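Partial complex: the chains shown occupy the same locations as in the complete assembly.
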Amino acid sequence: MMHQENLRVRTPGRALVNVTAEIQRIVERSGVRTGLCTLFVQHTSASLVIQENADPAVLRDLTRWLGELAPESRNWEHDDEGPDDMPAHARSAVTRSSEVIPISASRLALGTWQGIYLWEHRQRPHERHLVVHVTGEK
Amino acid sequence: MMHQENLRVRTPGRALVNVTAEIQRIVERSGVRTGLCTLFVQHTSASLVIQENADPAVLRDLTRWLGELAPESRNWEHDDEGPDDMPAHARSAVTRSSEVIPISASRLALGTWQGIYLWEHRQRPHERHLVVHVTGEK
């Protein structure tokens, strides 16, 4: 069987937002016991990543590091939508638009230290849209 | 139900080639109304990325930026297949080999500004092979 939902996530500006609990609730609503949960972010200046859920310093390091790889200070050709727009596209290009996570015993089969994050790459808060698609057996 | 097709894409050399319309046509041929469309690129010097489909300057910026992250001028050990081969592998490693896009009402559930791109990382034109696999309900 399958179950598809749209999920809206408010971001505070540039940061990683933990969406694991909301995704797990959608898995539960689907009734799927063994299967797959596919996530898709409908934006090109925000992305998905699965990362450590224990020490918040990991998330700060990731944001700073990716900010240095694709800095606002670079001479980007595309700058009509503000200096933080093109770096956000670049940071999205090297992280994920989609992610697929197995479901086992009605739960996301994540490792102990894994959380699912929506990564906002723009400076200002946004409302971001995800599609969550669950397939499998009850 | 499921539907699998091979798609061949001719690239002009290093560039992002928009394949959204061709993928949407395969989704239509499949007859699937709600489901998933999985894309897979059968190469390690070309990759997939979902990016902004509005301003072509975004695509030029992405190509230049990723070219600087993995430049031909670096002292690569593997250089038997030309100076653009190893940078192409590196650029593929940090973008995507596979991408999964939900289908809703018989259409790819892309955001307004999202396009699906095959990213050619080598200097010369190539014919690239993708596998498109559609699953879901009619």
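In this document, chain identifiers A and B correspond to the written order of the chains, with residue numbering beginning at 1 in each.
Going forward, contacts are C-beta pairs under 8 Å (C-beta built on N, C-alpha and C of every residue); 3 or more make two chains touch, one makes a residue touch a chain.
Everything numeric in this text was worked out from a predicted model, so none of it was measured.
The total count of identical chains across the complete complex in this file is 3, with 2 shown in place.
Simple rule for what comes next: only the chains that are shown with their structure count from here on.
The angle needed to superpose subunit A on subunit B by their Cα atoms is 120 degrees, rounded to the nearest 5. Inter-chain centre distance (subunit A to subunit B, centres taken as mean C-alpha positions): 20 Å.
Across the interface of their complex, subunit A is touched by residues 34-36, 49-52, 55, 57-58, 60-62, 65-66, 69, 94-96, 99-102, 104, 109-111, 113-114, 135-137 of subunit B. Remark: subunit A residues 2, 4, 38, 40, 42-44, 69-70, 74, 76-78, 80, 86, 89-90, 92-94, 96-98, 100, 129, 131, 133, 135 touch subunit B in the complex.
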